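I am attaching a structure below and will ask some questions about it afterwards.
Excluded from the complex is one protein chain; the other protein chains are retained at their positions.
Each chain gets a letter, A and B, in the order it is written, and its residues are counted from 1.
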Amino acid sequence: MDRRDFLKTTAMAAATAAAYRLALDGDSAAAPGDGPPAIDGVRWDKAPCRFCGTGCHVQVGVRGGKVVAIAGDDKAEVNKGLLCVKGYHVGLALYGKDRLTRPLLRRNGKLEPISWDQAIEIVAERAFGNPAGFAIYGSGQWTIPEGYAANKLIKGGLASNQIDPNARLCMASAVTGFLSTYGVDEPAGCYDDLDRADVVLMWGNNPAEMHPILFSRIIDRRARGETVRLIDLTTRRTRTSGFCDRTLIFKPQSDLAIANGIAHLLVESGTYDRAFVDQFCNFRKRTDPPSLQGDASTFEEYRQALAEYTPEKVEDISGVPAADLRMLAELFGRRDLRITSLWCMGMNQHTRGTAINDLVHGIHLLSGHFGKPGDAPTSLTGQPSACGTVREVGTLAHALPGGLVVANPEHRKEAEEIWNLPAGRIKDKPGYHTVEMWKRFSTAAEQGGDIDTIWVQVTNPARTLPNASALFDPSRRLPGKFLIVSDVYPTATAMAADLVLPSAMWVEKNGVFGNSERRTQQWFRMVQPPGEARDDCWQLLAVARKLHDKGLPGMKDKDGKFLFRIVDDAGQEVPVWDWRRYYDVNVDQQLFDEYRRFTRFKHKDLAPYAEYVKARGMRWPVVEQADGTWRETRFRFARFDDPYATKADLQFYHSVTKDDRALIWFHPYEPPPEVPDAGYPMWLCTGRVLEHWHSGTMTMRVPQLQRAMPQAYVEMHRDDAAALGVADGEVVIVESRRGKVEVPVWIDGRGQPPRGSVFVPFFDETLPINQVTLDAFDPLSKQPDYKKCAVRVRRRPVGTP
Amino acid sequence: MTVSALVLTLDPEPVSRTRVLERLRGDARLCLGDRVLDRLPVVAMTTSCAAGDALFGELGAIEGILKVDVVAVDFSEDV
Partner (left out) sequence: MSEPRRTGALEIGMVCVVAVAIVGLISGVRGTGRDVRSYVASQPAVDTQVAARSYADERAAAHGPNAEAAAGWFGGLPGGPDPFAPVVQSAQDRADALARRATRRAFDGAPPTIPHRIDQHGVPACLTCHDRGTTIAGVVAPRMSHERHDSCVQCHVVATDPRPGTVTPPAPDNGFVGLAAPATGERAWPGAPPTIPHTTRMRERCDACHGVYGALGMRSSHPWRASCLQCHGRSAELDQRAPVAIPRTP
């Protein structure tokens, strides 16, 4: 090649690169040579789905600076190229016509546009004026760097611990269940169990709609000729039931009795796995008040406590025939079967949530159905990063990143060291859990309402808090209470706020999520956010910097440097609080790699950010190998796979009892706090539907999803409808002691509740069922029960339009 | 000899686009790259810097070319 040809080739390469950049909206991420090729001008890149905790990977097709198509990602192990209807339409969630594009401030009752400078100043003033009364209410839909920044800002900066996430409402009981049983959070198994299990038992779970990809992963095995037995333990027939071999309908709350009934039969018939129990388990009983540690117990005590849970008595409590209980116990008693239990909100949103989680782990341990592929008690999460951002980053009022807690002086010391803070900066007293935080925000300062500002990010508490008329609404009338909401659409919460900050969403920003099977997933920004919308993480950093400039001492580390020091390659600080400079460096990468240092304490090791760029997610602990590669762990505590389990086939290396054993708990059946009576004769259960994500603020703006399920409804048994004299479609009043909502009847509906119970989904912002639900919660996890309360259903007065 | 790397923004209207492409193909000084949506990367080789300047003006004046971006110019062979 002569010099001229060389010059020509180089020039052409430069011109082509520039043409790409110009054509694709100035997005440097789309330059050629460093991404997949473009066909029809469409560039494809990976991202985890924005919606549920399954954590599928999608391929996002971008052209002209806009998302134009979505495909399942063939290289993703979770979904192997398949998606559910939400996932296929996730790209449309960005383009609802009413995206928030400017900061808005409430003046004289009206939200009016203001500048970002003003908005950040206002937030900073609220925090500066009363740091102790300033709380952040976050989300399992936060990215890991966002949650980490918020956590550090509150716990390391404002030194108050007033941060809690909406995930408190969805998986706190799963956390306490894991902590009390294994001493460390999150499932030991993973989705691979579903490919191997002979029996899948679903405890109050409807994965056909809520975790569709996992459900297909199971039932598609049947299409391939494999045998897998599905058993549905549920309080109403759902889409899942249709695919199950057995559907056992039980009375609300009686899952506690069923679990004890199974354990009783295992013990009495001697079919429990004695060798397993002797080697790997200790027994535990409750303390009063309840605690995660409990008191030591023995097999004999356990056996006696179970004695009253005979099949007949359990049938009495639960309505599940004794023969079916025996069938369940026989399955668990067999060593030749692999059994996986799945559960989600049914067991977690429970005033005895910790107890039922413990009991289900207990059955698996007692029968030795644990630690082999296909033998696993696996809790599923609802949100895409409830595990990643909430449980692992510790954005809970009592937690620190990496499974550490504020109450432990050693843990505080570790955190202060990583954050380079003066000793004693982090406070030992946990902040308020969700229900308490909102209660205090909805109570006047004089009456003890010591939270005066809440900054909400990525969630819609006006519609998702239980008993919203008591926990949320009063704050909007009390003077001195200031609500800040970062969101992408005018949600019910945003519209009630004093200050609204427009956010970037999903592929409009860099991000990292962590799904239900300990899988950490990274993606890059692919398109620009609309108008003046900006990253939630930037918002947090900008406020932190403003507080720093105002002289709040907490915003500096012990060397006087800014708490969030982001640097360039040369080690020079980059002023990322200036939005124009925010993407000069990869802020996510720097926050993530700092956070990573926390993950080694509890053996939740993460790889460096750069490794996740290459992968479709990796399951922690991710451990570096001798050859410099990084290896993920599928089966925790199992010697054949977990590098930290070295002493025995199974090693519970964070055991509560410090002897590498897991705990089998006994908890009695206890009735729920509110049961139907003469005044309120029916059970109300709430939940989701396939098409919609949480309160519907995104999916209700996607035409295909909204058309398929355009409005909430109350599902009712045909005989109850007959007794009331209502027809399909008739609008009725569903009311409890706390509130009411008017909603059309769908006899049977998507699911089929048994007589005496109704179901209302919560996706519809216009029909807020959480005005009706109960705010009673589990004593340990503080997670409220959305699944059962007493209501009555009435016809509307004649002549109501 | 001056080598310039340029990006032309083409009118999206198909008829005018075809006309422009034909005309550019006929120009011996130009080497056309692969179009990306409405952007066309082009390498221009002119005898001198001044001639390159003139070509820049010429291209900008063609109907159907909305904009000419200069990415890089190599003067090393200019005498």
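Methods note: a residue touches a chain if its C-beta (ideal position, glycine included) is under 8 Å from a C-beta of that chain, and two chains touch if they have at least 3 such contacts.
As the structure is a computational prediction, the values presented were derived from the model and not from experiment.
Participant: Missing chain touches which shown chains?
Facilitator: Contacts of the omitted chain with visible chains: A.
Participant: Which candidate, A:220, A:301, A:641 or A:742, sits in contact with the chain we can't see?
Facilitator: Result: among the candidates, A:220 touches the missing chain.
Participant: Thinking of the whole complex, not just what is shown, which of A:623, A:675 or A:690 touches the missing chain?
Facilitator: A:690
Participant: Which listed residue, A:48, A:61, A:147 or A:514, touches the chain dropped from view?
Facilitator: Looking across A:48, A:61, A:147 or A:514, the contact with the absent chain belongs to A:61.
Participant: From the listed residues A:98, A:559 or A:677, report the one that touches the chain absent from this view.
Facilitator: A:98
Participant: In the full complex, which residues of chain A touch the absent chain?
Facilitator: Residues 29, 34-37, 39-40, 42, 44, 59, 61, 63, 66-75, 81-85, 88-89, 91-92, 94-98, 208, 212-213, 215-216, 219-220, 222-223, 237, 239, 242-243, 524, 586, 589, 609-610, 613-614, 690-691, 700-711, 713, 718, 721-722, 725-731, 744, 746-752, 766, 795-796, 798-801 of chain A touch the chain absent from view.
Definition applied: only the chains that are shown with their structure count from here on.
Participant: Report the inter-chain centroid distance for chain A and chain B in whole angstrom, where each centroid is the mean of the CA atoms.
Facilitator: 53
Participant: Given the complex with chain A, which residues does chain B contribute to the contact?
Facilitator: Going by the criterion above, the answer is residues 1, 3-7, 9, 31, 33-43, 45, 69, 71-72, 74, 76-77.
Participant: Using the touch definition up top, name the residues of chain A that touch chain B in the complex.
Facilitator: The touching residues are 3-4, 7-8, 11-12, 14-16, 18-20, 22-24, 38, 41, 63-64.
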